[in-house]
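Of the protein chains in this complex, all but one are displayed in their positions.
Right after this comes subunit A.
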Amino acid sequence: MSAPIQAPGTPSGHAAFRHFPLNAWYAAAWDHEVGRNLLPKTIAGKPIVFYRTTKGRAVALADACWHRLAPLSMGKLRGEDEIMCGYHGICYDADGRATYMPAQETINPSATVHSYPVVERHRYVWVWTGDPALADPDMIPDLYMNDDPNWAGDGKTIHVNCSYQLIVDNLMDLTHEQFVHGSSIGHDALSESDFEVTHAGNTVTVTKWMLGIDPPPFWKRNLQDRYPDYEGPVDRWQIIRYTAPSTVAIDVGVAKAGTGAPEGDRSQGVTGTVINTMTPETDNTCFYLWAFARDWCLDKQVITTRLREGVSNVFFEDEVMLEAQQRGIEANPGYDFYNLNIDAGSMWTRRIVQRLIDRELGTEVEETGEAAGNAAREMSTLTGAANAEEQQNANGGTGQGAEAAEAVARHREQPTAGLMGRGF
């Protein structure tokens, strides 16, 4: 058996696919996590220390002193915008330029640490890990619902022991809700409904409508926030919008069945946006920053809390599965993924990411590949999809499934144990 030769730019639906581009904005933290303290985080394999100046500007410096690479995060803040290394006292300003050196009267002109471009937007602190000359803030994914007066919501950060790409995969195919989240948002209709995949530029959209179904418990309750007496069927939608390399905003909701939601009239329903942005930490760990924003009952803080904790529980079910999947990948080095029709959305995201990486490394296929890429980008591919029911039988009492179930049960007893201890 010979391994297929993979040309750069070809789709990467492979288990071993774990790479990330560096020329990208990654959400490093929630705004409230960065303050007048030193927050060390590894982002895209780079150790970085985050803090704020006294004027409130977020700063990201390489977390390694120029002198002998001791972590600056073990030092302390000094003055308006400086950080002092805890080892020999070298100080750096927010641009990473040394302002004080011990035992000499001058400052060594080479004494700098990299200052990463930082932009604070929509409640996240975004950091650019690649060539700073290319850091264009307009490339930050538009997650305005996270701090828009017409939306209310909140979210959390989960540190997940899996490649960020596995979470992108997870979100691009919500068929899994039926099996992983059966008690909250899962529904048989999820795997029985057709979906449509389109892509353009660095975005991919997967759209699924489920018409005239009984709402799952999570959505029944949400709809009753607005229409307390409604008990009937609903039209449910999931419109998944991916922006490379790792942001997925999902337009979700239900409306009273037959009131025109598929045609654009959602006035008889409730709409939420599940905001997900995944930040690679290492090749096989990541930070998962998520939020749930809603368009109903904006003044009800109790709903914000209920949804945040509810979604948190739902995502813990994902976390358990994803970490088990990562271990599965590592425990089966000779095996690769088999990609199904339901993986179309994920396959597009992987292809886009691979192209970004190729462009960054200068390994992109030359003009033919580029031309084909352009042509493909201009053409919006539609993929009608049928069900892949046969693969769903695997959800029985296998090792990983049992492990997941057990961990979920444990988590239910102590709902915050799996989340609060991580990444906050």
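Keep in mind that, in the parts below, a residue touches a chain if its C-beta (ideal position, glycine included) is under 8 Å from a C-beta of that chain, and two chains touch if they have at least 3 such contacts; residues count from 1.
In this section, contacts and distances are computed from a predicted model.
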| From the names "Indolepyruvate ferredoxin oxidoreductase subunit alpha", "Amino acid/amide ABC transporter membrane protein 1, HAAT family", "Vanillate demethylase subunit B" or "Osmoprotectant transport system permease protein", which one matches the UniProt record for the unseen chain? | "Vanillate demethylase subunit B"
| task | Check the options A:R97, A:R241 or A:R327 and report the residue that touches the missing chain. | result | A:R97
| field | Among A:C65, A:M84 or A:V160, the residue in touch with the chain that has been omitted | value | A:C65
| field | Per the touch definition above, residue among A:N37, A:T54 or A:N108 touching the missing chain | value | A:N108
| request: Would you write out the residues of subunit A that touch the absent chain, in ascending order? | output: 46, 62, 64-66, 69, 93, 95-99, 104-115, 117, 131-133, 135, 362
